[in-house]
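Got a structure here, written out as structure tokens. Questions coming.
Only a portion of the chains appears, each positioned as in the full assembly.
Chain IDs A, B and C follow the sequence of writing; residue 1 opens each chain.
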Amino acid sequence: MDGFRDIAHLGHVSLLTPRPEESLEFFTSLLGLSVVSSSSGVWYLRGYGDYETYCLRLEASDRSGIGHLALRTWSPEALARRVEWLRGACVGGTWTEPEGGKGPAYEFRDPDGHFCRIYYETSKYEPPPDTRPAMKSNHSRYLGVGANVRRMEHVNLMASDVRACREFWEAGFGLRTFEIIRNDDGSEDGAWQSSTAQGHEIIYVRDHLGGRSRLHHVAFWVDSREDVLRAADLLNDAGVPIEAGPSRHIPVQGFYLYAREPGGNRVEICSGGYLAFDPDDSPVVWTSAEYAAKPGWGARLPSTFRTYGTPPLGAPEEDDVSDWPAP
Amino acid sequence: MDGFRDIAHLGHVSLLTPRPEESLEFFTSLLGLSVVSSSSGVWYLRGYGDYETYCLRLEASDRSGIGHLALRTWSPEALARRVEWLRGACVGGTWTEPEGGKGPAYEFRDPDGHFCRIYYETSKYEPPPDTRPAMKSNHSRYLGVGANVRRMEHVNLMASDVRACREFWEAGFGLRTFEIIRNDDGSEDGAWQSSTAQGHEIIYVRDHLGGRSRLHHVAFWVDSREDVLRAADLLNDAGVPIEAGPSRHIPVQGFYLYAREPGGNRVEICSGGYLAFDPDDSPVVWTSAEYAAKPGWGARLPSTFRTYGTPPLGAPEEDDVSDWPAP
Amino acid sequence: MDGFRDIAHLGHVSLLTPRPEESLEFFTSLLGLSVVSSSSGVWYLRGYGDYETYCLRLEASDRSGIGHLALRTWSPEALARRVEWLRGACVGGTWTEPEGGKGPAYEFRDPDGHFCRIYYETSKYEPPPDTRPAMKSNHSRYLGVGANVRRMEHVNLMASDVRACREFWEAGFGLRTFEIIRNDDGSEDGAWQSSTAQGHEIIYVRDHLGGRSRLHHVAFWVDSREDVLRAADLLNDAGVPIEAGPSRHIPVQGFYLYAREPGGNRVEICSGGYLAFDPDDSPVVWTSAEYAAKPGWGARLPSTFRTYGTPPLGAPEEDDVSDWPAP
């Protein structure tokens, strides 16, 4: 397994929004992120638990979707090794300038075309002197704003060929795969991967509309399942439709809540899920039939989960919220 | 409002089961109730928070369903007043002998035919000397068994005429009604009533199959919503199908989980919901349309909630678990 | 027991503060109350769960302490009965004008001299049309601000003669007493009383400095013990000293956190505690020795709990925060 532990963690996601002011209001007032800096049409936001300066890069655009995702490597050498692997695998890429306190980063595309970046250099968040947290083991004060998300937890990408994407990250970056939904023909409907002990960091799910490079959702962490339930009160009263949850997923067992931010991108508020310590475990593989049988408790997901992603494709079934059987 | 505050609280429910040994195992090992005493074919069980000797009377029978529900009055005089009201209202009734440490009780039927009892005399639970709790403000030790239900919280009865039942308890017993689902023709699909500040204690829902005197469910309280979620893990792993939840109800906002005990009776594990302090509030009335529109978050209930009760009527739709729109 | 159930619940507390702007900031930004209205030097604040227009009346003053506490009666007749009882008991009192949407109220003094009011007429909070909550069963939106306190839960008063105060409320207002700390000489160090099923609403504790009419604290409710723990993060990072907790009390078993608002008044954020359903229970009586022995888990309270109240008396031991054995 090449790249073993060269990746440290998901660093941030760049999100595109055609309604930037409203998106910004959503992420700050409702989710509780704070703006660290901004330049023309770009805002850098962080959760109170982020050690880096941002976990979300929000960019005004004429469309919704993901600009790029970025992973931090464990060291400069690890970054060099990963770039080398990409070149050896004939995956094109380019170096990008430092931005918002991170980088330089090497940008490339995953097999479905999503832009991805890897970087090592970063800046640690330093709170202004008058807003230092009580304990220096914290990165910033706990302010109690809205859903109080601590950090970004994972990103979920739609792909035509889930398996190819999964194998790309395994082969090139040493990500571990914890769970897979596998069809009888060997194709995959979903794959849950991570560079840490957390059961998900990068997820791929099948794009049933055949789109390219679309985003399914970005997920933010809260510290307890009770916090997810309170987030439902908050969003419900703020007039934000709750697309799914609160309930629990089968894969990785995360407790979830889904809504769409004003720009149209799907956002998850999550907690729970498992930590995986076994260094030589095999992925849990669910056949489509096993998964459809719902072995564990938790609500069925709406049919929009199979089709709606950003940018949307305009197919009517994307917004059909009637219940659907699986997955 | 006659009977104002003559009723103190729901005392117990007598549950009939054709599979008594398995039911007993369910209530003790999974729910965490303990058997206080028993006689031939009857078991008296309590939660760790019950001050009386039992909240559940389990009776071996050739069918499932509710034997009776019992309410404790605030005083002997209150009991006498309620019996007098029943007689004035020409509701037949009879005195029953003390049983299991409660009574004598006066037994009568609600408008749908469910047997109901009111009593004042009771016995307080005294733990054996070697199992006394650490604090004398507790009624027994916390033992950490299964779902650890603290006490029975409410009983939900199916009725052909919900409105008549609701008005019966309001007029005769001073129960307060907190929420109602009202159809355009004035009939009601559900009514949530209580003698305490808790938003539900006796609930009526429409029996869409036209049965008589059926039980929808009995509900047991756990101290947090997190406990309801853990109960889902427990039941799921014990092979008990979870009929609905964990999720949150619109009426009274209780957080719920539903399963059926081996005898077929539906059981809820619940927490949350609100306390109502306003002495002159009016019930929250939901039109069918408002309720169907799902103003709050929470999963839709399975269609079996409209039809399945105990004893079951054998209609195929009773066990249809596909999703249904309302309520 | 005269006055049986004539009292519905604690309506509000009027708090005096010599630093009104800072107190206002504390209650709104940190506790999450919102200002409903104000007049010169007086602010009316509510929690998101209050059905009335306010639970806290904040008044600029040259000293800290309690202005008055106010209880709502169950009906106009109940109010008249209580006033009649006060006159019969030769407790002086006067009617006060309606204020902030409540009243007229009858004002009198408890045996320790605290001003108390009883009233029936009130106004129900109506949110502005554009801020209505998603469900009409809620009184206002859940906004996720700071500690998100739902409502005022109880008030704790210091008194030279706890027993006299306790008996005053029992005899005249039908409050139930749930727990008592009783000394060998028959005097009492604490008494926990309520007009509802909640184990505390009005509490008296001995004023060990012999002050008169002092306030020990007002307590605000959050929905879970986890919320109390998060409030500790919030206050700690905001630079507010935490005087005690988070931990659990022996009496009524409430989970607590104590801090002082900028005006000097002690404020509790609490959850948990028990609901009491037994209509003929007797108070749990702890001897001083039993209480000092700490039969249950939970931290010992700081010595300031015996002496510090508002207005402070300036005795050095009031601010001694070293640990003390009991209670």
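In the analysis below, a contact is a pair of C-beta atoms (placed from the backbone, for glycine too) under 8 Å apart; a residue touches a chain by one contact, two chains touch by 3 or more.
Please read these numbers as outputs of a predicted model, since none were measured by experiment.
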Quiz prompt | Complete-assembly copy number [criterion: all chains share one sequence; 3 shown] | solution = 4
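Everything below uses one rule, namely that only the chains that are shown with their structure count from here on.
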Quiz item: How would one label the connectivity among the chains shown: line, ring, star, complete, or other?
Solution: complete
Quiz item: Taking each chain's centre as the mean of its CA atoms, which one is farthest from the centre of subunit B?
Solution: A
Practice problem: Could you grab the centroid distance between subunit A and subunit B? Build each centroid from C-alpha atoms only and quote it in angstrom. | Solution: 43
Exercise. Could you grab the centroid distance between subunit B and subunit C? Build each centroid from C-alpha atoms only and quote it in angstrom.
Key: 33
Quiz item: Which residues of subunit B are in contact with two or more other chains?
Solution: 224-225, 296-297
Quiz item: Quick one: in the complex, what on subunit A touches subunit C?
Solution: 30, 32, 133-135, 138, 141-148, 224, 226-227, 230, 233-234, 236-239
Quiz prompt | subunit A contact footprint on subunit B (complex, rising order) | solution = 224-226, 229, 232-233, 235-236, 242, 246-248, 255, 296-297, 299-300, 323
Quiz prompt | Residues of subunit B that touch subunit C when the two form their complex | solution = 5, 8-9, 49, 51-52, 72-75, 124, 134-137, 179, 196-198, 223-225, 250-253, 272, 274-275, 277-281, 284, 295-297
